[in-house]
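A single protein chain has been omitted; all remaining protein chains appear in their positions.
Take a look at subunit A:
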Amino acid sequence: MSDNLKLQDRDEERAEMNAEAQAAVDSASNYEFGWSSDIEQDFAPKGLNEGTVRFISDKKGEPEWMLEWRLKAFRMWQDMESPDWAKLDIPMIDYQDAYYYAEPKKKPELESLDELDPVIRETYEKLGIPIAEQEVLAGVKGARKVAVDAVFDSVSVATTFREELESAGVIFMSISEAIKEHPELVKKYLGKVVPMRDNYFATLNCAVFSDGTFVYIPKGVRCPMELSTYFRINAENTGQFERTLIVADEGSYVSYLEGCTAPQRDENQLHAAVVELVAMDDAEIKYSTVQNWYPGDEEGKGGIYNFVTKRGLCQGKNSKISWTQVETGSAITWKYPSCVLNGENSVGEFYSVALTNNYQQADTGTKMIHNGRNTRSTIISKGISAGKSDNSYRGLVRVGANAENVRNFTQCDSLLLGDQCGAHTVPYIEVKNPTATIEHEATTSKISDDQMFYAQQRGLDEEEAVSLIVNGFAKEVLKELPMEFAVEAQKLLAISLEGSVG
């Protein structure tokens, strides 16, 4: 079957999925996930000092080396300043006026999600964990396998499919567990892709990270299922500092899904995650995100600050790291999933849809650092701005002096809805080797009156027409997502644009 045909088949499947997505959209209110579960929290004392760092480390029963690492980061962070180069208007954050650790009081050791606290279980239901996963959870025969490492606030409460993954040699656990069970692996890679001093928010994360996910795929193993983590901020005023580390050893493959929703809050909440990926020779990591943190209300009140550092290292030859993100949430997004292409013939990819509405601000993009020979990268960025929002693509393509025959293709498209929003494209290109081929294309467009009337004349109402056109605009990126995520993403795009027309 040719690629083309595969795509067409996908179109048909997608046509069906759209109906499901539409039904979900129909039932959705302005912000579908505006509720919070009633579970007792065990907080770290408010504020940030060495005591907080020690509290977190102690709560998690960490070894001494981990505490020392955290403390080193904390001292470093105290001398650093918040970055201000992005096209963002970031309100002053009082780091002393927040909690840095919260965990559900019950910490059950579960064999399966069935044994999960019903309140938490209900939370997942509301999160709309995709049908495929529900089937798996219900034990439906033949269902596609997806493992869920559920992060409820800060602590992983359950990990499914651990056994099957273990038999394949895959390690998939919370990073807290990994620190205790696989200290040699964690020590070897933690902070190696994103150095402790990388940036203000990453350093902060090093000091106070609460939990997160650790994945190790051994040599030659194709991970038997997609790995999925659902993050969710659930406690008021609790900063969320997730830490993810994924290592794909020689010749291995893993697809990792990360999805986020957050309850409606008036207080701003800081989210400063760090994600590090390492791909060895001939290894491939596909990392997909659908981000739907609470964006604030229609007046721009509240909402999550999402200051995330994500970076992948293609260390081995012929390795590949692919980032796909759909960013619809957060009041402020500051995020540049990047690839450092050291291995010969390694490949970096970045596919992004960033949608902003009302008063949201997004400054997002990628860095492709070409150090190795014959390395290639592709950047496809689709920015959608509505309301009074501001949406910037910021991307760096750097080619080192020793990197022969590098190729990069970059395409940045912006779509504007209305006349009060902004779209900006800020590409940086630094080439130190003359054999490089760098292509950059950028377009800015509006939804045309012709398109709107055409779609409406066929029977779609105004919002349906906008949703359809926007999903078409974003399709090149959406088709990179795993199927169940694509449905969620289409749903999110439609929900996020509600009220932006008419």
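In this section, a contact is a pair of C-beta atoms (placed from the backbone, for glycine too) under 8 Å apart; a residue touches a chain by one contact, two chains touch by 3 or more; residues count from 1.
As a working rule, contacts and distances are computed from a predicted model.
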Report summary line: According to its UniProt record, the missing chain among "Fe-S cluster assembly ATP-binding protein", "Phosphate transport system permease protein", "Dihydropteroate synthase" or "NAD-reducing hydrogenase diaphorase moiety small subunit" is "Fe-S cluster assembly ATP-binding protein"
Report summary line: Among A:Ala102, A:Ile384, A:Leu468 or A:Val487, contact with the omitted chain is made only by A:Leu468
Query raised in the report: In the complete assembly, which of A:Met196, A:Ala436, A:Ala455 or A:Leu481 touches the absent chain?
Result: A:Ala455
**Report entry** Residue ranges of subunit A at the interface with the undisplayed chain
**Finding:** 8, 11-12, 14-16, 18-19, 22, 448-451, 453-462, 464, 468-469, 471-476
